[in-house]
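With one protein chain removed, the remaining protein chains of the complex are shown where they sit.
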Amino acid sequence: MKQESEWEPRLLGFLCKWCSYAGADLAGTSRKKYPANIRIIKVPCSGRIDPLFILKALRLGFDGVLVSGCHPGECHYQTGNYRARRRIALTKKFLEYMGVEPTRIQASWVSASEGGKFAEVVTEVTNELKEIGPNRLFDEERDIYGTKIAP
Amino acid sequence: MAITDISHRKRFLAQGNVYLPHIAVIEKIIEETPGVRTFHFNFKDEKLREEFTFESGQFGECSVFGVGEAPFCISSSPTRRDHLEFAVQQAGRVTNALHRLGVGAEIGFRGPYGNSFPLELLQGKNLVFIGGGIGLAPLRSLIWNVIDNREKYGNIDIIYGARSPADLCFGYDLDSWDKDRAVNMITTVDRGDEGWTGRVGLVPHVLEQVAPAADNAVAIVCGPPIMIRFTFPVLVKLGFTPEQIITTLEKRMKCGIGKCGRCNIGNIYVCRDGPVFTYAQIKSFVSSEY
Amino acid sequence: MRLINNSKKVNKKDIGKLLSQWSEEFVVFVPSKENGVVMMAKWDGTDTSFVDWYRNTVIPPKAHFLPPMEEMFRFQKDKGSYQLEQPASDGQKQLIFAIRPCDANALAILDKVFEDAYEDPYYLSRRKNRLLVGLGCTNPYDSCFCTSLGSSPSDAANVDLMLTDIGDEFLIEGVTDAGKQLIAQTSGLEEATEADDSRAKEVREASYHKVTRRIDTKDINSKLLSCFEDEDYWEKVAAKCISCGICTLLCPTCYCFDISDELVKQQGTRFRCWDSCAFPIYTKMPMENPREEKWRRVRQKVCHKYEFYLMNFGVIACTGCGRCIRLCPVNWDITQTLNSLPAKT
Partner (left out) sequence: MEQKLRREAKALLEQGQVDYIVGFEPGSLKFTTTPLITRDKEEVDRLVINPFIVNNLANFLTELKGRVGIIAKGCDSRSIVSLIQDNKVAREDVVILGIPCPGIIDLSKVEELIGKDRDELEAISREGDKVVITADGKTSEFSITEVLFDNCLGCELPTPQEYDILLGEPTLPVTDRSASQAKIEQLKGMPPQPRWEFWSNELSRCIRCYACRNVCPACFCQRCFVEETEPQWLMPVPRWQDNLMFQVIRNIHVAGRCTDCGECERACPVNIPLRSLTKEMYDIVGELFHFKAGMDKDTAPLMTHYEQEEAEDFIR
């Protein structure tokens, strides 16, 4: 385990290819500064996001997950982002109930022209993740079968 | 004929933990068809390379570390021992991972497991090999084994078919058997293409046309289940008794040694008691689960 | 099984002292509850209240020998080459206290498959250094049917030493050499009197008759064989099964397992874990599945236990512990199935 001081959050971004991915591209080409903590997976639509992706990212040790898609009403496929919204809302609320910091699950609407907004979102999220610290949710090896009934 | 004699089980026992695979290195990869590759491999350990023995028809559990294990029959002949071979059709997690590997990659191998083709019983007999698609792989081991001891056997007929010319596996073997005057090689495809000048027809139909004599003969069949199901009746029609028909079965085999439980047909565990069976045995399985 | 007539006894109040004494040599496991789930857990050094409530565990003691999951080996890529590392051998000496006869018998059944041809090193190494202290049942469940399987609530055939509840005391009898030796080493045990012995005999007799659920195991394998192809029967029987893994995973004689790999940052582990013939994917191959339909899986479960295992190893793979009946969410009852097998047509 790294020293806390050296620790930098790792953020996984699922960006819709029509809006947010283009927005991230724009942020890059227009030299907007944003933290290098984000790793990006391009998806055809934010509606492609299965809560399973979010869970798996947390399971693999990402400190936060950002789903980003088109603004409401602007989805390339008409309704993908509305569906994503329902799913993420449920996931976030439910995981919060189970004891996951809601900060770890993030969503944003970023259009292809909002390079600046993308940079802001990533900066904000990264800072918030820094505040709550590393994701240790799945770290601890606790297991009755390993320790209790059949050592 | 007692193919399920279990004496073979102790034939090659790994020292110590039977579940530990031996590290082997892929030496060559042959693209047989789109989706089927043959892997040539050898054990890393020199001593094991020398001492390892197997029989035609046996299989091994092959590991792609980090992905899992799957059973493959050894498709090379024990008479040609500079390396081992198995053919892999892309179908699931492990086979996909195998197809991603290149020459020099390390895999795990444990085995050989299962029984083998009953060579003693085949001696002096006319042999009819009937294969479909990748089902030629286990037959291939036996065919080379027999060819390398040609004087011990009678006539050899090989009837091999695939869906299309592009799906024919082991083209290099087919060529060399075709040229071999001591072998009657018949290749067929379900559907030809522009370049195809050979036979067209399903394996059971071609078998019926070729009509090998059942007298003093043994048929060895391996292919997709549907082919096997249609081939047996043709053989019976040609006068083959169920005892004269041998096949090898495929099941999901996780452990390879009769413990994990999933490859049974009745009380027979394919990994431990098979995979080679006579049609007589299969027929007596009171089950439609093979 | 005839027990030697040289028995000792211990007062129930002194069980703690006995376990403490044994704890010096063994890691002692006793029945304990976690959120109401009874399992054999490491003794905490004080609590012996299980003496009052213990009937049997939910998690069968097979978990000590074939755990729900275990590491088979680890692998690591070092300079382009894989290195395999086996887990350190489990040398710990354990004592499992108050194992029920049915569960101890189950281990003897499991031994057969794990010793067969290729020895299973994981299971067998654990079998070597674990001592089984049996406790006869005085209050069997209504789902128990051990007496139909040639056993009884006081069967001492497969334990090292056997305890019998004779009221305020447990009668202790050595069965195996290891068990007798342990008794000889143990201090503070009282000599049992003739009255204790006859009391124990009465208790055994009484508990035998408390097991009322019965199956007829006579010619069971040929009966199953003759109705094997009776699809209608099996479909009818399987209708309410939900294909969960409770009856198999928690069966003390079920041993099926799955093997899988995990790779995290170049550090890999090969696991094995319990698997169940009730799951459709258990037999699934890329192109086909020999047991896709539910009734085939139910038939496999029943026939494996009462027909195939008997054919291969000469013993029925069931000890009548009744867990599969007791824990089934839909009350699928194997005894009803076995008792209603259609006669030969």
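In this document, chain identifiers A, B and C correspond to the written order of the chains, with residue numbering beginning at 1 in each.
Note that in this section contacts are C-beta pairs under 8 Å (C-beta built on N, C-alpha and C of every residue); 3 or more make two chains touch, one makes a residue touch a chain.
Just so it is clear, the model here is predicted, and its values are computed rather than measured.
Peer 1: Which shown chains does the chain we cannot see touch?
Peer 2: It touches the following shown chains in the full complex: A, B, C.
Peer 1: For the chain left off this view, which of C:S32, C:T164, C:S276 or C:T319 is in contact with it?
Peer 2: C:S276
Peer 1: Just one of C:R100, C:R126, C:R204 or C:R326 touches the chain that is missing; which is it?
Peer 2: C:R326
Peer 1: Write down which of C:L249, C:C277, C:V302 or C:L341 is the residue touching the left-out chain.
Peer 2: C:L249
Peer 1: Which parts of chain A are in contact with the chain that was left out?
Peer 2: Residues 51-52, 55-56, 59, 72-73, 79, 82-83, 85-102, 106-109, 121, 124-125, 137-138, 140, 142-145 of chain A touch the chain that is not shown.
Peer 1: Since one chain isn't shown, list which residues of chain B touch it in the complete complex.
Peer 2: 92-93, 96
Peer 1: Need a quick check: the contact residues on chain C for the chain that isn't drawn.
Peer 2: So the residues of chain C touching the unseen chain are 34-37, 55, 58-59, 68-69, 139, 141-143, 239-240, 242-246, 249-250, 258, 260, 262, 271, 273-276, 279, 281, 294, 325-327, 329-333, 335-336.
Basically, only the chains that are shown with their structure count from here on.
Peer 1: Any chance you could name the chains that touch chain A and chain C both?
Peer 2: none
Peer 1: Which two chains have the most C-beta pairs in contact?
Peer 2: B-C
Peer 1: Just how far, in Å, is the C-alpha centre of chain B from the one of chain A?
Peer 2: The answer is 49 Å.
Peer 1: Using the touch definition from the top, list the residues of chain C that touch chain B in their complex.
Peer 2: Going through chain C, the ones touching chain B are 72-73, 75, 77, 80-82, 84, 86, 113-114, 116-122, 225, 228-229, 255-263, 268, 270, 275, 277, 282-288, 290-291, 296, 300, 303-304, 307-309, 311-312.
Peer 1: In their shared complex, at which residues does chain B touch chain C?
Peer 2: Against chain C, the touching part of chain B is residues 6, 9-10, 13, 16-21, 23, 44, 63, 65-69, 91-92, 106, 108, 224-225, 250-252, 254-255, 257-267, 272, 286-287, 289-290.
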